[in-house]
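If you scroll down you'll find the structure; I have some questions about it.
Note that one protein chain is taken out, while the other chains of the complex remain in position.
For chain A:
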Amino acid sequence: MDHFMSRRAFVGASAAALTLAMGASSSVSAQPKSTITVRIDRDITALDPAFRGGPHDANVVRAVFQRLAALKVDGSGLELDAAAELKQVDPTLIEFTLKPGQMFTDGFGEMTAEDVKFSFERFAVAPVDGKVSPYKADWAGLTEVEVTGTYTGRIKLSAPNAGLMTIAIGDCSGCIVSKKAVLERGAEHNTHPVGSGAYQVASVEKQRGAVLRRNPDYKGARPAFEEIRVNFIQDPKTTELALRSGELDFAVLPPSIAEPMRGASGLSVENYPGLAYIWLGINMQKAPFTDVRVRQAVRLALDVDQILLAGFNGKAPRLNALVMPPVLGYWKDAPIYKRNVAEARRLLAEAGQTSIKTRITILNQPAYQSMALVARALLQEVGISAEVDVQEGGTYWDAGKGEAGKNIDMFLMRFNGKLDPSFLMQWFTSSQIGLWNWQRFASPEYDQLAQQAIRELDPAKRAEIAIKAQQEMDKSAAFVWLTNDVAYVVRRTSVKPAFLPGAIDWQLDKFTPA
């Protein structure tokens, strides 16, 4: 038998093999991906809904836990999730009925009204081990969750809470945990959470992120992807490289990094108005900033447009007060402070301050560094000598808290917002001093307005209250508002993400192949 192949037979066989291989490869590439990778810019801190650290945790929490009702992707309202029925009986009473047969993972049994009671009351009414949630304001006015049956209950409030449905019930603070699992696992529940949502946490690794796997027992719509890797990558430039190399499928990035990726093969870049607020804060309780004239001088010494040009290539809109459009309570007539060196110098002289040495604490991100350096140069011209104190994530986020917070001078800060004025306002009340109110802004008028904004159900009156609150902030001159950011979403064209307006709050369970 002749084992040698003729040249023609070899060419033919090769062509056939190549065709087969190409067919196979195209059929492989045509298959939808079963795993996607998304980027978070801070390391996972706590996946227990009541103690989540921020959106980086919340985006995982939302995929792992169910709520009575969840916000629709466009943020326009709620759709039922764990509840079969959710009824607002009156402004202080909500009744719910759970769908039966919703199981918690890891064998923690079926979800009952007792779990709902435990999940909501632990925020402030009945904290476990005395630990009050930093998000207790979401549940302002809650007095009790009364269990009326295995699947039914009544949420009782002492006063109306205008944001209860969208901020608490429909989002992370409304996530239903397994009472048994939380009590049994304790602090471990932060890394091994037990939910009943579309995904379950397969692993959490420090400095790396989390891996989510589809929950086979989930009773809702089956999520499109078998696995979602939530990777922690702090550096935006590294994120860009990961997106370009195909290691990442989705990320939200600053304009300077995202813009050049337009037109990159296999990637899509879209930008949305931001719901985050970025500002330069001044510690009102630290000399010489205890004098309002010094704070006013700082505000007049700065040129916000120049700062934004340095930090965001001029792509981010200027913010003049706390509430940004389209959130209720947007103060469209908020003063736009223009740089006035002469007036700033006059104010400083009047305050008896001719040469101030201070510090601007910032997170080690290029955009913040650029903004701080511009601020430093502008302040120098009025006689304020500022040192830029660049801090790594862990140190930075503690810089304004507790006792350390008394020593902070100025800082550049970014908070993520939601479509509710009370959510935006809650971080600046007196009770937040030592936590998130790094300005140590203590205004009884503001505190009262913040309370009123929560209780007022009439949108027009609520907007008026929010504007008055912003006027109080403006009077303090402790806030130099910079921008409400712009969200640049970079995604692989094969993945269709789902997120609420502002692209801060993601719904990973609703990500689909494009």
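Descriptive notes on the structure:
Here, a residue touches a chain if its C-beta (ideal position, glycine included) is under 8 Å from a C-beta of that chain, and two chains touch if they have at least 3 such contacts; residues count from 1.
We take it that contacts and distances are computed from a predicted model.
Candidate names were "Spermidine/putrescine import ATP-binding protein PotA", "Chemotaxis signal transduction protein", "Peptide/nickel transport system permease protein" or "Septum site-determining protein MinD", and the UniProt protein name of the unshown chain is "Peptide/nickel transport system permease protein". When the whole complex is considered, the residue among A:Ala310, A:Val382 or A:Leu412 that touches the unshown chain is A:Ala310. For the chain missing from the display, the contacting residue among A:Gln391, A:Ser430, A:Gln448 or A:Ser494 is A:Gln391, taking the whole complex into account. Across A:Thr92, A:Asn231 or A:Gln369, the residue that sits in touch with the chain not pictured is A:Gln369. Contact with the chain that does not appear here is found for just one residue of A:Lys87, A:Arg222 or A:Lys237, A:Lys237.
Although one chain is not shown, part of chain A still touches it, namely residues 236-237, 256-257, 259-260, 306, 309-310, 313, 364, 366, 369-370, 372-374, 376-377, 387-392, 394-395.
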